[in-house]
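Got a structure for you, questions after.
Here the complex is missing a single protein chain, while all its other protein chains stay put.
Chain nomenclature is as follows: A, B and C, assigned in order of appearance, with residue numbering initiated at 1 for each chain independently.
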Amino acid sequence: MAHAYLRDKEDLLNRLKKIEGQIRGIQRMIEEDRYCVDILTQIAASKQALNKVGIALLEAHTRGCVAAAIQHGRGDESIEELMKVIFRFLG
Amino acid sequence: MAHAYLRDKEDLLNRLKKIEGQIRGIQRMIEEDRYCVDILTQIAASKQALNKVGIALLEAHTRGCVAAAIQHGRGDESIEELMKVIFRFLG
Amino acid sequence: MAHAYLRDKEDLLNRLKKIEGQIRGIQRMIEEDRYCVDILTQIAASKQALNKVGIALLEAHTRGCVAAAIQHGRGDESIEELMKVIFRFLG
Partner (left out) sequence: MAHAYLRDKEDLLNRLKKIEGQIRGIQRMIEEDRYCVDILTQIAASKQALNKVGIALLEAHTRGCVAAAIQHGRGDESIEELMKVIFRFLG
């Protein structure tokens, strides 16, 4: 089955490419002995960018798979699985 | 001045290379239309790995720059800056 | 309309009463000049307990209001609202 995030595929991939670039930038900062606090600020920004990708994917998943499961009377396990992954995200 | 994280430079770089690989893996999962919840689990894992790199850098910074600032009677602004960056990390 | 969390009402109230007690305990620790790290550990525990209440309420809301909205063809705004509140929770 094609997943619901397909519509946002390009957007998600672009964001992840940008995060990949941020992670490489952090490596460069460490190699160049840059100031710790500046590096930490970049790490916090990458974390925040991952949160946003996570929310976008969560939204696509809820609109797609979870909504379909609810409409077919199989919402219970789908919602339970959704909550587990959200909880993992809070950590 | 050489920063305190220099001793852990290789370890930090290795961890960041691993995270970079995880981010690339997440892009592959999206390209291959993998199940959203599995992708979200990977994103949560990358976030957790960034938290650990952040803590390692925070520790090196505190042992190095912050400790030096305290010993030279300039602890106040150094600690204030430290708290700001920790707060950004909680988000 | 009665909300979906009604079934779990007692459980949620009990957990919140426990968290209220933890917050009072933290005040007592400060009044008694207890060691900061022990107080911080209690604050982190209360935060974690709030996360769990949040997830329980989120689950009840998704099973109830969001599922009903999806079944009545009004899923879109309900899911958008859900994502906004999850994002606020990540902070």
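Just so we're on the same page, a contact is a pair of C-beta atoms (placed from the backbone, for glycine too) under 8 Å apart; a residue touches a chain by one contact, two chains touch by 3 or more.
Everything quoted here is computed from the prediction, not taken from an experiment.
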**Message:** Across the whole complex, list the residues on chain C that are touched by the chain not included here.
**Reply:** 2-6, 9, 12-13, 16-17, 19-20, 23-24, 26-27, 30-31, 33-37, 39-41, 43-44, 46-48, 50-51, 53-54, 57-58, 60-61, 64-65, 81-82, 85, 88-89, 91
**Item:** Interface with the unshown chain - residue positions in chain B
**Value:** 51, 55, 58-59, 62-63, 66-67, 70-71, 75-76, 79-80, 82-83, 86-87, 89-90
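Here, only the chains that are shown with their structure count from here on.
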**Complete:** Per the C-alpha means, the centres of chain A and chain C lie apart by a whole-Å value of 22
**Prompt:** From the C-alpha centre of chain B to that of chain C, how far is it in Å?
**Reply:** 28
**Complete:** Multi-chain touching residues of chain B, meaning two or more other chains, are 91
